[in-house]
Structure formats: C-alpha cells, structure tokens
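With one protein chain withheld, the remaining protein chains of the complex are depicted in position.
To keep things simple, chains are lettered A and B as they appear, and every chain counts its residues starting from 1.
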Amino acid sequence: MHAVAADGVWKYFGDYPALRGASLEVAPGACVALIGRNGAGKTTLLRILAGLSRPSKGAISIHGRMGYLGHGIGVYDDLSAIENLTLFGRLAGLSKPKESANAALEHVGLARVKDGLAREFSRGMRQRLAISRAFLHNPELLLLDEPFTSLDDRAVAVLQKLLSDARARGSTIVMSTHQIREAMELASDVALLERGRMIFAGPRSSEMLLDPGWLYRTYGDVKE
Amino acid sequence: MREKIVYGLGVLGTLLLLWNFYTIFLVIPIDALQGHIFRIIFIHVPAAITAFVFYGIAVLASIAFLVTKNFDWDSMAVSAVEVGTMFTLVNLATGSIWARVEWGIWWAWDARMTTQLMLFLLYLGYLLMRPAVTEPTQRATMSAILSIFAAADIPVVVMAIRLHNVRTQHPGPVLETGGLAPVYWPPFLIGIAAFLLLGSAMMVVRLHQESSSREIDSLRQELHAI
Partner (left out) sequence: MAALAIAGKDLRTEWRTKESINASVSFSWVILVLFSFAFDLDREEKLALSGGLLWLVYAFAGALIVNRSFAREVPNDCLDVLVASPAPGWAIFLGKAVACFALLMTVELISLPVFGLFYNINWTAAFFPLLLVIALATWGITVVGTAFSAVTVNVRLRELMLPVLLYPLLIPMLIGAMEMTTGLLNGNAVMSDIRLLIVFDAIFTSLAIYLIDFILVI
C-alpha cells in the first residue's frame, strides 16, 4: 500500500493541459525528488496531491496525516509565532496544541521570540516558522514545493534536520526541486516531469547521483 | 453541421416570429378595454417564459459543470444566461411600455415586474463577474456557484414580493385562471415557440464562440510554454 499515489492525473487550465496523465506511486518511507523544468507541472501536481486543486481527470489517494509547504510562507503576520502554531495545531486536531507549538518552536530555534508577531520577524525567521508549521503535527506524508529555494543557511540546516528526523520516523516525503544535486543526495526515488507528463518514476540510481543531468539526457527532450 | 443547425433554428424561429407578428398586428381582434397596446402581451409574456426556460438551462448546466468538470457545460451555462438576460430585458422593456400606456407611469413596482427586475439583477452579477476572472477553470467554477445561488434565491424573491405586494394593477395570471380567450392561444404559443427557437439559435452561436475562445487561449498558453 502506497503512502500517496496519483493515477492518470490530468489538469486543465482552460483547454491547456498542465498535467497530462501523470501517474506516481510512492511507497511509505520513500523520499521522492520530483524534478522538472519550470512549467513542467511540479507545483500543479503537488497542489493536487495536497488537496488544494482538483484534477480534471484521474484520481489521487493519500494515506495518513499530510504536511504541506508551498511557495507562500503560510503564516499570519498579525499573530505571534506561538499563536500561529497553536492555531495550526488546532486545525490539525492535536490534543495539546500549545505544548506541541512550544516544542516545535524550540526545534527551529524560535523559542525566544515565540511571542513576537510574525510580521516583525526577519525573512529567515519567517521561513523557519513556516517550516515548523509544516512539521508540527508529525505528518506521515510531507509534500514540499521547492522548500530549499531562497532559504538562508540557518533555515536550510533546520529543514535538513527536520527532514532527516522525519525520514528516521518513517515518514514519506515528496519534494519538488530545482537543485537536482542536493535532491539526489536525499532522495530514494526520483520522478521526472516534463510538460505535464511523468516520463520517469523509479528508484534513484548511481548514475543520477554521479551526474544529475543524466536523467534529462536519457529521458527528456535534448534541449540542454 | 453546426452551421446548419444554427441556420435551421434561426430561420424557423424568424419565420414563426414574422408570421406571429402578422397574426398579432393584423388578425387578432383587439381587447375592448386596453386597445391596441394589448398586443404587446404576445411579446411580453413569451419573453418572460423564454427567459425562465433559459435560466433553468443555465442552472442545470452549472450543476453539470461542477459534477463533470466538462467545460462544454460552462459554455452552455454562460450562453443560456446571456440569452435569458436578453429576454428578461425584452420583458422589462415591453412591460414598461405597457405600464406607460395603460397607467401613465413607466414603472409600477408590481409583483411580476419586480420579480423580473430581481432576476435581471441576479444574473447581471453573473455576467459582470465573468470577465473579471481570467483563469478559465476558476471562472467556470465561480460562475456555476453564482448561478446556483441566484437560482436558489428565486423562491425567496417570490416569497418576499408576495408578502409585500400591495399593487394589484398587473393583470392577473391569465394562464392559470384560463382567462385567455381561445383565439389568443395560437399566437401566444407560437410566440413562445418562436422565442425558444431564436434563443436556441443564439445559444448555439454563443456556445461555439466560447469554445473557440477557450481553444485560442490554450493555444496561446502552449505557445508561451515552449
């Protein structure tokens, strides 16, 4: 039984197909690097998997608690860090939202500023708050859309630690990325989207790890 | 094929309408009380009935779109709303003219006309909102929602107006009381048929225009993606 699956998903924006029959099956505990050029459909697919968008055709299935980290920060500027996380804890149905929120803030190094309003945080602090929100309820499935893009060093370190903790717990991760090199190191599986089609989905091989461009050359359009 | 349907409906509708006008203006004996203005009923009431039919088509198409996500239903919904709105305007205009001739005022706030005005306003919002949303799936979904809300409001409108209507000048529901003399039925029914045919022709034209427009947008998007 897979943790998350997409079966023949099409997504039309008007008559334009952003996704054309994309299929993906992710086993529990896997870490999938979802790669592709801009406009390939990575964000669209992740949003559909996260339940933010309806597929025009096809089906998806998700098992377990899900944590989503999209392009936007996803925190309320007029609430404090602790209030933000407590709210999300309540939405996730946690039994002790405040305690979980405090613990999460400790993990990302924001415990000292927990009563500060999010609008007063620096960009790096806001990023760490956003990351802590996604991991707050110990999700079994993590859907991350280009999570490392424009993070500062501290936030990168925090995210890497949380990801490795999550993997150690057996959580499943689907992460879209532009940074193929870093993604290949973390990933157990790779999925390549090109113009809405899933042209490769399988385990990460040693060729991919050694030469990230190999995947594009082997399976994709030769346009490099 | 499609052109043949459009031409067929359009020609048939136009012929019926012309024949009906001939009947209305030259054949039908005039009403003793109201005079020649009475003839306008053969346009006024069929327009209202036709508008209702097309609004009904619109709400069914909207529900179909939400269920199937097929954009043809969205095209049908918007075409039906436009045609319905057009006939509502005909109804409002003819009603206003009739009021002016009969009672000396252009608008009387009576139950029937107020209901028609409300319908017009409800669906006007629908038509105004569509250009404001650029993304087609969003536009179609929002329109479908609006159309369903508008249709759900109709019983409330009727209820509210019935509670507060004090004016009784508007000629009563002649259809229900069977007060329409037999000689009037044929032009009445033919009027409805003519409007329905013309409305359908217009709807088919609009349907095709919508799907062409969508196709162009998607081709443009594909081009930009290359």
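The definition used in the following text is that contacts are C-beta pairs under 8 Å (C-beta built on N, C-alpha and C of every residue); 3 or more make two chains touch, one makes a residue touch a chain.
A quick note: this is a predicted structure, and the numbers were derived from the prediction, not measured.
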Which displayed chains the unshown chain touches: A, B
Among B:I28, B:V157 or B:V205, the residue in touch with the chain that has been omitted: B:V157
Touching the absent chain when the full complex is considered, from B:I24, B:M118, B:I190 or B:M203: B:M118
Residues of subunit B (touch criterion as defined above) contacting the omitted chain: 66, 118, 121-122, 124-125, 128-129, 132-135, 137-138, 141-142, 144-146, 148-150, 152-153, 155-157, 159-161, 163-164
Interface residues of subunit A (partner: the chain not displayed): 47, 50-54, 65-66, 68, 70-79, 83, 87-88, 90-93, 133
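Simple rule for what comes next: only the chains that are shown with their structure count from here on.
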Complex contacts: residues of subunit A adjacent to subunit B: 12-16, 39, 54, 56, 195
In the complex, subunit B residues that touch subunit A: 69, 71, 135-137, 214-215, 217-219, 221-222, 225
